[in-house]
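All protein chains but one are shown at their positions in the complex.
Here is chain A:
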Amino acid sequence: MTELKRKSNKQLIILLFASAVGMFGFGFALVPLYDVLCDALGINGKTQSTASTYQPVTIDKNRTITVEFLSQVQSDMPWTFTPQVNTMQVHPGELIRTHFVASNLSANYLVGQAIPSVSPGQGAAYFNKTECFCFNQQALKANAQADLPLIFFVDPELPDSISTLTLSYTLFNITDKGYVENVAE
């Protein structure tokens, strides 16, 4: 093999190995990219994870949106977790207060995390929460019960094609997970 060929072999090998390493990194880069894209395009039904501020806007009395509340508890979580009301009629722009009721049926201190999701996904960006228990983790002592508050308003810009918004919470048991914050009991 000539010296020239050996050199071009080496360059090509380095380039190809670097591409492979780069694609390994790209796989991980897809994780933040996914969140950014879902956020920017308003897809996937993810609601914002921090409180939005309520600017008093004109309440669109002519339009009524049905808001439905769903709750699910993962099978390893010995809690009940239910919305105060299952469905309500709201006008866009109206500030609404409701709550979910959680009770710990076990004899142990448990920490939960409720994860919200809005359906249809395109409506998520118009569902604004000024206060939500889901912004924090939920901790309950043995056999304790709590009302978990939720205050929200529907953006009047909500597309006309959407007349029903479903807000679903799934409650996960994160007591033994690494990411439990110090929650005030």
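One rule holds in what follows: a contact is a pair of C-beta atoms (placed from the backbone, for glycine too) under 8 Å apart; a residue touches a chain by one contact, two chains touch by 3 or more; residues count from 1.
Definition applied: contacts and distances are computed from a predicted model.
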Protein name (UniProt record) of the chain left out of view, among "GDSL-like Lipase/Acylhydrolase", "Probable membrane transporter protein", "Cytochrome c oxidase subunit 1" or "3-oxoadipate CoA-transferase subunit A"
"Cytochrome c oxidase subunit 1"
Footprint left on chain A by the chain that the document does not show:
5, 8-9, 12-13, 16-17, 19-28, 30-31, 34, 41, 43-45, 49, 74, 113, 115, 119, 121-122, 170, 172-174, 177-179
